[in-house]
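A single protein chain has been omitted from the complex, and every remaining protein chain is retained in its original position.
On to subunit A.
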Amino acid sequence: MHKEQPAEVAPVEGGVHTYPNQFSDDEDDYSVSGSEHGSDADAPKPVKIHIPDPVRNFLTHLQNNVYDNNAHELYVAYEHNFNRLTERFYAKQSWPHPQYIGSMMNDDGIFLTLYRELYYRHIYARLQPSLEDRFHSYENYCDLFNFILNSDGPVALELPNQWLWDVVDEFIYQFQAFCTYRNRIKRKTEEELYLLKENPQMWSCYSVLNVLYSLIQKSNITEQLLVSKNGGDVVAAAGDYGSRPLYKMLGYFSIIGLLRVHCLLGDYTMALKMMENIEMSNKAIYTRVTACHVTTHYYVGFAYMMMRRYADAIRTFSQILTFVSRTKQYHNRTYQYQGLNKRSDQIYALLAMCVALCPTRLDEHLHNYLRDKYGEKQQRMHRGGDDAVQTFEELFQYACPKFITATSPDYDDVLAYLQRKSSTKGENSSAYNDRNSDEGSGAESGDDEGDDANDAVAAPQVSDPQRHQTTVFVNEARYQLLIPTLRSYLKLYSTMGIEKLAAFLEIDDEQHLRHQMLLFKLRSRQKKWQSGSLLEGEWTASSDLDFYLNQDVIHIAESKVGRRFADWFIRHINRLDDTMANLKKSENTHAAAIQAAAKQMTLTGGTKATEPTAAATGTTASPAATATATTAPSTTA
């Protein structure tokens, strides 16, 4: 039924996506075939599609503003109206098929491409995308990016930053979801496997990287970032394309996108290398879109963690968590709130692991939150043993990105396996059609395992990237399990014999303890970023506890953190400032009230008009005096 499937990545011209305007415009009800491809096997069943008025108005509005390039109106429509209408009409079903919308609105241009993007994104977010949806969505992205990259000259389209970010973000999400999907070979029907096999270009790793690199190249974003860092001619660096916000932002977001893709592939060095021209500061462009801000910190921090640069990971995570907790009140009404919340919980989990591996003093607020949320897990990691290993594994599984395999499984193997299996069992057991349990949000990875027990025929081996990354990381963490205990004993002494320490730790083998001491020493030194690009850094001691050995005697030194006053003073000076400002405000209103009262008194023959004002001017003397002074005028008035 998929004969029309294009053989190339190139978008389909006409045919599939353009439909004759066969439906009258003054009708709200359309009856069209249920399947886009109107296969010959399934008789097209007429489906009644009702498009409610608000949705219709919304779409017209959107269409007009897309062609008028009214970024502000598009922002409102995109941020608010689309989600409101989704809640109201399409919480449990897809938006009207682009086919109907195209005919209804007589459009097959960029508006329809953008609508299709929204349509599939909504399916991914709320429903279960079919293989067909996945393919079509990919083709639509090709249409969109071809339009942007391969038109004659830069296109005039303008979209809000949030939308542009979401496009890049969703493109990568769907790529990741597809990679996870195709690896679940046991849940595929034979037909699906053939389709996957015959369309290797769909969501291929090379084509996804190609899109992102092309956007970077077209927008001259690297040159633009270099000029903004080192000075120079901004306009010349940007060029025809890069000077348009659409290209500039897409190029920029593609850098962040590649940071993410490389992390998903397990290439952490490359991930951080992508960021070499972006400075992590609160003025960076990525802070303009909150979701992008959080994503950037999550992946940068994660890459650092995997590179064993825990101090840098902790710094990166702390920055974003502080930002999120400070701005929480502004986010709780947006549609991304839930996603943001989950992401920040994941970051807390990563932070908990990093702190366990590299004990660090955290900001007080973060420390308290972490203790509330992961206190028990922190203790378990601290105590060591198998329990700790398990906790690391749990936290990692919960908080890591959904890793992908760059290439597809060998579908021929899988098909051969299915045939062997059905011949041994004498029944067609290949059709696992429980779609609902498939995929989910791409979260659970080991759910194929249950089938294994019943399989007489060995299933083809598919490597599970999630499990692989977890194993390598947890093995790394395992080495450090004894370190917290070691630390706690060392903290008590300035010199001690290695035998004595062995006795405390109940370690019989002195050699083993020596190894652990050496391990502690090696692991307490990390590369730490000082300045420049993210990959750079200097080797520093990351632990406040250090030691050296003179044969069998351990000499211990601890660096202590002096009392910190600055924060306390800054907080209180600010508080005083605020109090003063408030006082001044109330003073003014009081003064006005008093004057009004005085006026009235003068009218009635009173004479005390000047007295309360004098009391009010005296308020600036001292905070203590203000308290009494502020009450004074009100009593007089």
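The rule we apply is simple: a residue touches a chain if its C-beta (ideal position, glycine included) is under 8 Å from a C-beta of that chain, and two chains touch if they have at least 3 such contacts; residues count from 1.
Basically, contacts and distances are computed from a predicted model.
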| item | value |
| --- | --- |
| Protein that the absent chain corresponds to, by UniProt name, given "Protein wntless homolog", "Anaphase-promoting complex subunit 2", "Eukaryotic translation initiation factor 3 subunit K" or "3' exoribonuclease family, domain 1-domain-containing protein" | "Eukaryotic translation initiation factor 3 subunit K" |
| Residue of A:463, A:488, A:582 or A:600 touching the missing chain in the full complex | A:463 |
| Touch criterion as defined above, residue of A:49, A:202, A:517 or A:598 at the omitted chain | A:517 |
| Residue among A:71, A:125, A:226 or A:270 that touches the chain left out of view | A:270 |
| Where the unshown chain meets subunit A, residue by residue | 205-206, 209, 213, 265-270, 306-309, 405-407, 461, 463-465, 467-469, 471-472, 475-476, 479, 511, 514-519, 521-522, 525, 527, 535-536, 539, 541, 546-551, 555-562, 564-566, 570, 573-574, 577, 580 |
